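The other protein chains are all here in position, but one chain of the complex has been omitted.
Should a chain be cited, it is by its letter among A, B and C, assigned in written order, with residues numbered from 1 in that chain.
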Amino acid sequence: MSSLGTPDPHPGWLSEEDLTHVRHRLPLLYVEAIPVRQAEDGTVSEVGMLLRADAGGTFKRTIVSGRVLYAETVRAALLRHLEKDLGPMAFPRLPACPTPFTVAEYFPLPGLGRFSDERQHAVSLVFVVPVTGRCDPRQDALELTWLSPAEAVSAPVTDELEGGRGALIRMAMAHVGALD
Amino acid sequence: MSSLGTPDPHPGWLSEEDLTHVRHRLPLLYVEAIPVRQAEDGTVSEVGMLLRADAGGTFKRTIVSGRVLYAETVRAALLRHLEKDLGPMAFPRLPACPTPFTVAEYFPLPGLGRFSDERQHAVSLVFVVPVTGRCDPRQDALELTWLSPAEAVSAPVTDELEGGRGALIRMAMAHVGALD
Amino acid sequence: MSSLGTPDPHPGWLSEEDLTHVRHRLPLLYVEAIPVRQAEDGTVSEVGMLLRADAGGTFKRTIVSGRVLYAETVRAALLRHLEKDLGPMAFPRLPACPTPFTVAEYFPLPGLGRFSDERQHAVSLVFVVPVTGRCDPRQDALELTWLSPAEAVSAPVTDELEGGRGALIRMAMAHVGALD
Partner (left out) sequence: MSSLGTPDPHPGWLSEEDLTHVRHRLPLLYVEAIPVRQAEDGTVSEVGMLLRADAGGTFKRTIVSGRVLYAETVRAALLRHLEKDLGPMAFPRLPACPTPFTVAEYFPLPGLGRFSDERQHAVSLVFVVPVTGRCDPRQDALELTWLSPAEAVSAPVTDELEGGRGALIRMAMAHVGALD
């Protein structure tokens, strides 16, 4: 890490080493999005979930998720991660209101909250985002599966979600009036 | 009004006379929508306002507004009034979440609240609704004007809004993060 | 129902007969409240449910619920029904924000929505209301029981709730971050 005396050669840029260091010293800010499809009257008809292989080769379900960078707005971070995870033709409809439907807190240690992330303390602004185009997962995601709201909150599905995000899907479905 | 003893010949239908009667005895349920246009990242770029001539021939600005009917869902009422006021090609994007951003209470008498409606006590579920198509006002509305958020909350505009709805536009712009 | 020609002798007042008539012609506006107790940091620790005997003598669980009257504000109606159902010493903390966490739609016929009320079409603004005092149910409610959030959303409890309100309790717990 640069000393304070020298001018900063890389403002806005954090090395992998620095990031590892701060992951155990600061809460990191994330955005997350639960992609949905809507009927004409706005009701949520389907929920999109990503399938991803973790470092050990195990398949896990997840949602669109990523860090907010220095000097990046929350809206820009949301757009960037939606495109990264769903491809350029997903045509997400970002909400007019910039307030997340909930804030999810991920802790590396048990007992502090119900969401967990062994790498870090992350605080995530979570949005439900309708998508109208074709989703074409990129990067390390293998597949996007569309499920009905009832399937999305069923135990076989929520048990496969990383970090306790099953509760997040239930909260999202409650928020949009699709949780029975 | 039908007596209780006879089977009801017109369930779900309220005569003009009955409606006039209940307007002074019950709060009537309304839905209202403030049409907006969005930039790609979801920020509100424009606000749509209707121009309408009232009974006395005076022009007043207003928003999409109408009653929820018997056995009609809030979403269906919202769609119906959006189509009635903006035409069939407006392609409104109804929200995934069915909760209004605010509830506006209109009273026929001064002193009870800040919104007024001389005809009745009305309680309105108010939504901000992005529209993506072409708006073609029908019925008694003469014109839909698109204004920037700053213009929409300026005194010359809000003073022309019926029933104190200027405050509603300011609340909507605050809600979407577009009120300076 | 009074004829239009004669001055209205009882503005703001609806006879039982008139009410029965309009119940099948208009959606009626209700407020509902789910009483909760909070820990010091605001998390919901307990949920209050009323036990009530219905017309047939069957015990049913329910929440605070009642009609908004003519010329009554939503806040005043909420206070009035909280006092009616929880007694004068409950000391409810009404929210600063007047927007309900959800809008519940009750229909007399199946298929229109998930909440039902055989008497009428009712649209209800639903609030989570912390209470800090002693609850002493009055009127026809027999008892107020405090349950943990987990108990409140368990099947044995939600199955006893009238009109499908089990889903409403789950939505409320999701809203306050207490649904696992």
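Just so we're on the same page, a contact is a pair of C-beta atoms (placed from the backbone, for glycine too) under 8 Å apart; a residue touches a chain by one contact, two chains touch by 3 or more.
The shown structure was predicted, so the numbers you read here are calculated from the model rather than taken from an experiment.
Across the complete structure, the visible chains that the omitted chain touches are A, B, C.
The chain not shown here is touched by just one of C:55, C:96 or C:155, and that residue is C:96. Among A:45, A:99, A:132 or A:148, only A:99 touches the chain that is left out of the view.
Among C:66, C:87, C:113 or C:130, only C:130 touches the chain that is left out of the view. Interface residues of chain A facing the missing partner chain: 1-4, 8, 11-14, 17-18, 20-22, 24-29, 68-74, 98-103, 105, 107, 109, 112-113, 121, 123, 125.
Residues of chain C that touch the chain left out of the display are 36, 38, 40-44, 73, 75-76, 78-79, 93-98, 101, 128, 130, 175-177. Annotation for chain B: contacts to the undisplayed chain at residues 102, 114, 167, 170-171, 174-175, 177, 179-180.
Heads up, the rule we're going with is that only the chains that are shown with their structure count from here on.
Note on chain A versus chain B: their Cα superposition corresponds to a rotation of 180 degrees, in steps of 5. Where chain A touches chain C, over half of the residue numbers in use are shared by the two copies, so each contributes mostly the same positions.
Most remote from chain C, judged by the distance between CA-atom centroids, is A. Remark: chain B and chain C have CA centroids separated by 26 Å (rounded to whole angstrom). Shown for chain A are the residues that touch two or more other chains, namely 175, 177.
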